[in-house]
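As you look at this complex, bear in mind that one protein chain is not there, while each of the others sits in place.
Order of writing sets the labels: A, B and C. Residues in every chain begin at 1.
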C-alpha cells in the first residue's frame, strides 16, 4: 500500500481496529448461537453483548502487547476481551479454531471493501454517463490503429466506456459473492467440535453465505477469482486512462485532464500540461493486475491447508482494494472534470480534407452505375491530391471539379455524401442499448 | 498448442475449416437480413443458402492461395465463395467490415470451446461425485501444514474438490456469457453503412447476444475476463493434482494414479510408480494461468481499436482452450481410476498412536472438572511418550494407565474419546450441502 | 507456436529430427568416453560414429512407432539406433538415465536458439545504427507525457534504442551461459553408475559447461533466468514498436512502416496506412513476456525432481524462442525500411510557434539581469498569445515586439535563443558513448 494512493474509508477496513471488531462480532454471534444450543450458558453471550453495547473501543496496543508474550494473535485477543468482560467471557471460542475467525474476517473485510468499490463504480458510471449525454453528438474522428478511420461522436466513446465499466460493476458483484462466505467448521472442516448451525447463524448475522465445505480454511479459488476480477477492472481503467493520454497529446489535444484557468504549467511553456493523472492510473492498473497472479498461485494449498496464502494476502488484500478504490475515484474525477475541445475535434476531423468520406463517395459512385474499379480510380486520383496537400485541399471540391465524377453525381449529391449526420443516425440506438433510455 | 496435449474435438474448433464455416454463416445470415430489409435482392441470400445446403465443404488451400495474392483474408474468402456461388454472391458483405466477421467468429469459436469445457467439467464433477460417495466414510487423516491434524474422510476431500469444480463450472458459464456477443457495426461501430437490425438478426441466429457498443472490435475486457476465468479453473486443477501427488508420495501412499496390475514400472523397483499425470497437469495449469496476463494487457487498445490483441489471441485462443480441455479430461481420468488405499489411510491415521485424539481428551478432562492447565499437563506428559516412541505406544493405553487421568475418566469414557465417528457425525450435512441430496 | 510467427531456422531446432540428432550425439560422445575409461569396448563407440558418418538421417516415424509400443521415448530411440548400428550399439546409454539425455538436449537446443537470437540482435543493432547515423542531426521534438518538451534529433531516439538493444544483447549472452550446461549424473545426481569424467567429456564436445550439481535434472532456476531475460528483451521490442506506432499516428506522422509507392491502402483512403507490423510486435511482446511466469513457477520442483516443468517447457521452449526470433527479425525489417519524414518532424517542431524555446529565453532574460519573476511574466504573456493562436503566431516575433523584452535583449540575441543547434551540441558525445566512435 502506498499512502498517497490510499483513501481513508478503504484503508480503515484494513486497520487492526476493524479486524478486531470483526473478530469480536464473530465470537459474540457464535457464542449467542452456542447459548441457544445449550452448549454454553446464555449469560456468556449476554456478557459479551452487554460489554459491546458500551461501545468500548478496541485497545490495539494492549492486544499487541499480549501477542508479543503469547505468540498467538487470537489467544491474545480473547485474553484481552476476557479482561474487559470478566469471567463470563470464558465461553467464547468454544469448539472453534483460529482460522474460523481469521478466514471469516477476511470475508467480511473483502465484502466491505467491495461495497466501497461498488460505490466508486457507481460514481464513475454516473460521471461517464453525464459526459456521454453532454457530448452525445459532439463530432470526432474515430481511429483504428491510431489512424483516422470514420467519424463518430465523443459521446459514443464515452458510451463504450460506460458499457465497459457497467460490465466491470457486474464483475465486482460476482466477485463479491465469490468471497462472501463464512466458515466455522473446525480444524479440518468436519464440525467435530461445533454444530454446523453455529456457522449458519454467524453467516446470516454477518450477511455472508455458508461455505459448503471448508477445510479449516475457506478454499482459495474464491480469492483467486476475486483478485482476477479486480485485475480485469483495472485493465479497463487502463484503457480509459490511455484514451485520455492519447487525446491530450500535443498534436491531438481533443481533451485534457482538468487544469484550472489560473494554474501555472511546470515551466514557462503554457502547452506543458501533462496527463499525469491518467499516466499514474496506468501504472496503478499494472499493479492491481499483477496481484491476480499470486492469488492464483495460492489456490493449490497442500491437503486441507497450508499457510502460504497468508503472507500473500497480507500484501494483496489491502493493496489491491485500496489501490483500486483510489484509482476508481481518481478516474471519476478525471472524467468529471475532463476538458473537452469540440472545436479541436472538428479541426482534426477536417484535417484530411474530407478523406474520411472517400469510402461513402466510392459506394455512391458504384450505386450511380460506375463499375467498382472505375469508381475506385476516380476517388483515388482525387484523394491522392488531398493527401499530398496535407489536407489543405478539399476532397469535396476536387470531386465536384472532376468531370468524370460530375458526370455521375451532381454537386448536391456529392455534398450529401460529406454529411456527418449520416454517421450519427444510430447514435440514439446505441445510447438506448447502453443507457437503457 | 502442444499436439500431445490436444484432443480432436477442441482442436477442430480452431482449424481453418471451422473458421471459414463460421465466416460463411455470418455472411449468409447478414445477407438474409439485408434482403429482408430490401438492401440487397432476396436472390442474393437464397443463392448463398442454396449452395450451402449442398454441403459443399471449404477448400482451405484454394482460399489460402487467393490470400497469398490478395493479401487480405476476408476478401480472399469472399472471392472464393463468389466463384462457387456465382454472381448472386456479390451482395455478400454489403456494408460490413472485416472485423465484423472476425470478432463475431472468435465469439462463436470461444462459445463452442466453452461448451466443450462445460461437458468436460460435467464429466469431472460426475467422476468426483462417484468417488466421493464411494469413500464417504473412508477414514483418513486431515492435514494442515502437511502435518497430521484431525481425522476426516476421504469422501470429504473429494466433496471439497466437487464444490470447487462446481464453482469452476459456474465461472465457465459466466465466462461464456462474457464473450458470446456479436458485433456487426462497421469501421468505428456507428452502423453508418449497415442497419443495427442485421447485427441483431445474426446474433440471434448464432446464439449470441448483441454487443451493445462496439468500435470495429468487440471490447477486450470481455476476453480478459474469459481467460482469467480459465486461469482460475486451471488453478483448481492444480490443487487437486497436487493433492494426488502428495497422496502418492512413498511415505504417504494413500492413493495412486492408476497403474494396471501387469504394468511394469520404469525399472526393477516395483514402488516406482510416479504420479506423472498429475505432475503433468501441474505444469499445464501454470501455462493456462499465464495466458490471463496478455489477455488483460490486450484490454487497453488504442482509441477505437488497434490490432495488437490479434497476435496474442492467435496464441491463447487455441492454447488456453485446447490445453484446458485436455487437462480436464486427464484429471477426470485420474479421479475416475484413482487407486485408493483405505488400509494405508487407516495406518497413517494410527501412525501417531492416537495423538490426533489428544485435543478431545483434553476437552473431556476439562469437562470432567480438571482445570485446563492441569488437563493440559496430564495429556501432554502421556502424549510426549507416544511421540517419542514414534507412534509405537498408544495414547489411549497410556492414559488409561495414568492414575490422575483414571481418577477423572473411566476406561470406557476414555475409549469413547478415541472414536472416529465423533468426527464423522456431520459428513452427511456437508454432503447434503455439496451434492444437494 | 503460431506458424505465421515462425521462421524456419529457429523452428528446425525444435523439430524431432534435431532432438534425436542431439540425443545421438550425447549418447555417442558418452560411449566414446566410457570406452576410453574401459567401461565399454572401443568397438561400441566406433560402431556408433561409423554409422553416423554415413549421414544416415533420423527416421522419426519409425521411432514414434516404437514409442507407441514401448511407452518410453528414450528406449524407443535407443532401440531404433540399435537396429541401424547393430549389436555394438548395446553399449550405449550405460549408466545413464533418460534425464541425462533430455536435459542436456534442452541445453543444446536453447543454446542453438540463443545463437540465432544473437544473430537476429546483431542484425537489429546494425539496422538501428545505420538509421541513427543517417538521422544523427534530423531535428525532431522530444516529448514527455506525449507533450512537446524540447528539441532533440531522430538519431538520438535511435541511439537510445541501440543502447537498449545492446543491453538486450548482453542479457542474451548472460542467459545463454545460464542454460548451457550438461548433466550426466544419474537418477539423483550422485554419479553412482557413471563417472563424472563422462559428463565433463560430453559437455566439452557439445560446447557446454558441466552442471556442478544436478539431481537427475538440471536445476530450473537456470531456465527461469533464461526466459526472464527473453521477457525483458521482448519488453524493449514493445518499446520501439510503440514508438513507431506513435510516430505513425495521423496527427503526428513523422515516420511510417514501409509502404511501397504503388501499394493500395485497405480502402479508397490513401491516408489509411496502419502500423500493423508494430502493433503485431506489441502483441508478441506480451506473449513472450508471459512465458517468464510459468518458467519461474517451475523452479520449485519437489525434492530431487518432479516432472511438472516438462509440460511447461514443451510450450515455452519453442514458443518463446520462435516468437522472439520472428519479432526481432520483423523489428529489424521495420527499422530498416522505416519511412522517416524530416519535413513533418520540423513542422511538428514548429507547431507551437517556438514555445519549445521559451525556457531558454526565460533563462537568458534572467542572465540579462531581469528578476526571475519578471522574466517569467514577460515570457508567459507572449507565450500565452502563441498558445491561444494554436501556433499560428511566432514567439520570437512577439518577443522582439515586446518592449520590455527588447529593452533587455536585442533581436539577434533573441534569435540566438531559438537556434536548434544549441540542443544538438552534445549529440556527438552521446553517439560516441553509444556507438563508441
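The criterion applied here is as follows: a residue touches a chain if its C-beta (ideal position, glycine included) is under 8 Å from a C-beta of that chain, and two chains touch if they have at least 3 such contacts.
Treat the numbers as computed from the prediction; the structure is a model and nothing was measured.
Peer 1: Among the options C:126, C:190 or C:205, which residue touches the chain absent from this view?
Peer 2: C:190
Peer 1: Check the options C:133, C:340 or C:363 and report the residue that touches the missing chain.
Peer 2: C:363
Peer 1: Consider the whole complex, including the chain that is not shown, and state which of C:35, C:242 or C:361 touches that chain.
Peer 2: With C:35, C:242 or C:361 as choices, the missing chain is touched by C:242.
Peer 1: Check the options B:228, B:355, B:396 or B:409 and report the residue that touches the missing chain.
Peer 2: B:355
Peer 1: Per the definition of touch given earlier, which of C:106, C:206 or C:307 contacts the omitted chain?
Peer 2: Only one listed residue reaches the unshown chain, and that is C:307.
Peer 1: Considering the whole complex rather than only what is displayed, give the residues of subunit B touching the chain that is not shown.
Peer 2: Within subunit B, the residues that touch the unshown chain are 141, 143-149, 245-246, 248-252, 267-276, 279, 293, 297, 348, 351-352, 355-356, 358-359, 361-362, 376, 379-380, 383-384, 386-387.
Peer 1: May I ask you to list the residues on subunit C that touch the chain which is not drawn?
Peer 2: The missing chain touches subunit C at positions 142-146, 149-152, 156-157, 159-160, 163-164, 167-168, 171, 174, 178, 186-193, 196, 210, 212-216, 219, 221-222, 224-225, 228-229, 231-232, 235-236, 238-239, 241-243, 246, 282, 285, 289, 292-293, 296-297, 299-307, 360, 363, 422-427, 429-430, 433-434.
Peer 1: Over the whole complex, note the residues of subunit A touching the chain we left out.
Peer 2: Subunit A touches the chain not shown through residues 1-2, 4-5, 72, 245, 266, 274, 276, 279-280, 282-284, 286-287, 289-291, 293-294, 297-298, 302, 306-312, 314-316, 319.
The rule is simple: only the chains that are shown with their structure count from here on.
Peer 1: In whole angstrom, what separates the CA-based centres of subunit B and subunit C?
Peer 2: 34
Peer 1: Could you work out how far the Cα centre of subunit A sits from that of subunit C, in whole Å?
Peer 2: 34
Peer 1: Could you grab the centroid distance between subunit A and subunit B? Build each centroid from C-alpha atoms only and quote it in angstrom.
Peer 2: About 25 Å, centre to centre.
Peer 1: Note the residues in subunit B that touch 2 or more other chains, in rising order.
Peer 2: Correct list: 282, 289, 293, 297, 302, 306-307.
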